[in-house]
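Note that this is a trimmed complex: some chains were dropped, and none of the rest were shifted.
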């Protein structure tokens, strides 16, 4: 009796405290995005972040939680959850029915996945289109993928009774579910929105002055996100009540730290090699890339593997970022290279670097019907890698299948972008009746010494 | 490390068991395995260990919840700074930081003693023991056992929150000495006494009072809609009525002139930090997360988890309602409305977060947002100038939060969180006891707060110490009182405006 109580205490305590850190995530996104966009649109982006929190919560409460984790009479199908909408008839007692804390924890995750897009399409998307997208994302798009990978019924889940290829795809803290989904949605949004007015010159080369407005905010946002990641990754163990889960929680904190540090340093050095400038933006982006890339595997890889994954992530980020500009895709905060590029990279790396004993620690020892597979570099036979690829591709297909039509229709109806006059004068003045910095027009302009 | 193996049995018991098992080794092993339940000399016992572990977990829970409540100061600071004009930024930032420091000292000297110093001898009105934490270590405290340091810390974070709320209402024109006076008054006297009434086991309004609760029920204010928010908000209201509006806030016809804040980014940062901190404020207010019996542990962790959910839902509902209401009123998607809306939602759910159903949380937040908008409109009609809308938000919506709990407190949740078990009037069989207590609570807490803060501000006004001079107000408090400006964007060679040290 006493031991089960403590087990549940562990569950509840983790789940309550952890999303606190996740809320910090929202603060991080808000600062990061506000720091990246031009001043005239800061109010708009801040608005979208707050709205994500609010509208997304209601959508998650009414539908999302049910599609992701709902069940009816203890059953659900491999594709989608089927009950417990609006927290209806969730059991609230006993070790297995932590309905409220679970709702709270996963709410914070879904808000994170939804918010990724807001930065990518900043400065030009219309508010209505965005708000509808936000509902759509947190009520259907994100929950279904979460159901596939994170529930005992999901067809891709390693927790299933008969997992795919005898292994199931490992996505410890949301490399596919949160980052790939969010990143792919960003790519679709960016493509259908088109670039901001004046972003690319007549010859297709990118114009200056469209990146970075306030590095204080970007650094603050980066730190808050990094902090929030200690809720995101270690919190994904969801319990700390045994030796092995305790070690797991702590190990994820270690790999997360090393991933962030290495990613930041590598990105900064790569950019230094290219431009001979120590660039604080590259450093911050690199930190976030490292964090994203270790997310799917943080529970099952070694610290040295986190170093390798983060270095690759920094390279991937910079390459994809350049590619996006070549293709004239205007992604204001580099959400696509970061979340889609590094999220996918990290997911694949799990197939190479996952260590047998860690996998068994996290997902349980192999049983008669349940196999366990580990990384190719540790003598695994490639089935885990195959599962990772399948998970990645099916998540991409699902997101495209839902969001491409949505944005296509919105574009046909001509409601996806704000009118060009509004875009030029800035969304804040035209739409929100506020300027984020009200005194700017009357203050003397900052002198930029030694510069033209 | 143990030198001898602990054993469950006394010598006589061991002898009897040896005879039973016909084997001394088996008997000894049997007694060793039983030793987990306790030893003959009482030196080891799993139950004792478990109780200590519980206390450790509770300390951890309360310390970190307190830290989360503290981060709300960062939220208040950023919110206030962003919502006023840049010439007064340093003034309000100084107040927010100083609130935390001054309230720490006041809470140490007498705040805790007035609020909770009542072991075995307090009265229903005020506590009178452990001033300056004296004998904290050796004596017991209200929760029993040795002094719970973490509880002092958690309650201090609450006191600091109450002390910092009025700063927004009187921003941009208040005299710094007057500010100093009210922050000491609140954290050393007004707030602790209200805490004693509503939260201490002997308080006359308290739902934890099991000997003689008011109307057999007592007032349910789980995390302080009345205790914290009404006290702070109404102090702010008295302040901004008595100090008068900012220069130029109303034109010669009495029409309000807009005075927008200087940074929406800071407002949003502040809002989200407050949101973050509220997850310590509401779920942490169970004070414990585990207990020594399974049933009470379950009550605690379910209550705490539910508080996080209802908080989220109420804030979200209020933000959406405020967005739509703002759209109707002004025709634009108003960022500041949404931020205020979310905060109103949190204030409105604070009293009932432990005892409301999720749907009731949506109602509390949504209606709260409408009440807030109506109050703001009314304040402008009455020419009350509250730059941060602190009094509509904390004062009025705090009262609303207490009131809605009287209607919608759900029977099974009240049974989990409170002993007296009187629930909301909306549910069949609820009766009016709880609702009556809530109304009494609102009236009494309101009257107490308005009396003391009104008295203080009135005396200050008589001596002409409440407001700065019009010249200083025109120039901004930062330059006139704080020796400089908050922002110095010069790239030159240190031709700053601050006097050298």
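Read from first to last, the chains carry the letters A and B; within each, the first residue is number 1.
Rule of thumb we're sticking to: a contact is a pair of C-beta atoms (placed from the backbone, for glycine too) under 8 Å apart; a residue touches a chain by one contact, two chains touch by 3 or more.
Everything quoted here is computed from the prediction, not taken from an experiment.
Just one chain of each kind is rendered; the file's full complex, by chain label, has copy numbers A x1, B x2.
Keep this in mind: only the chains that are shown with their structure count from here on.
Measuring from the averaged C-alpha position of subunit A to that of subunit B gives a distance of 32 Å. The residues of subunit A lying in touch with subunit B in their complex are 1-2, 5-6, 8-9, 12-13, 15-17, 19-20, 23-24, 26-27, 30-31, 34, 42-43, 46-47, 49-51, 53-55, 57-58, 61, 86-87, 92-93, 98, 100-101, 103-104, 107, 127, 214, 217, 220, 428, 431-439, 446-449. If you check the complex, the residues on subunit B that touch subunit A are 46, 50, 53, 57, 61, 64, 68, 85-86, 260-265, 268-269, 271-273, 275-276, 279-280, 283, 289-290, 294, 297-298, 301-302, 304-306, 308-309, 312-313, 315-317, 319-320, 323, 330, 332-336, 338-339, 342, 358-359, 489-491.
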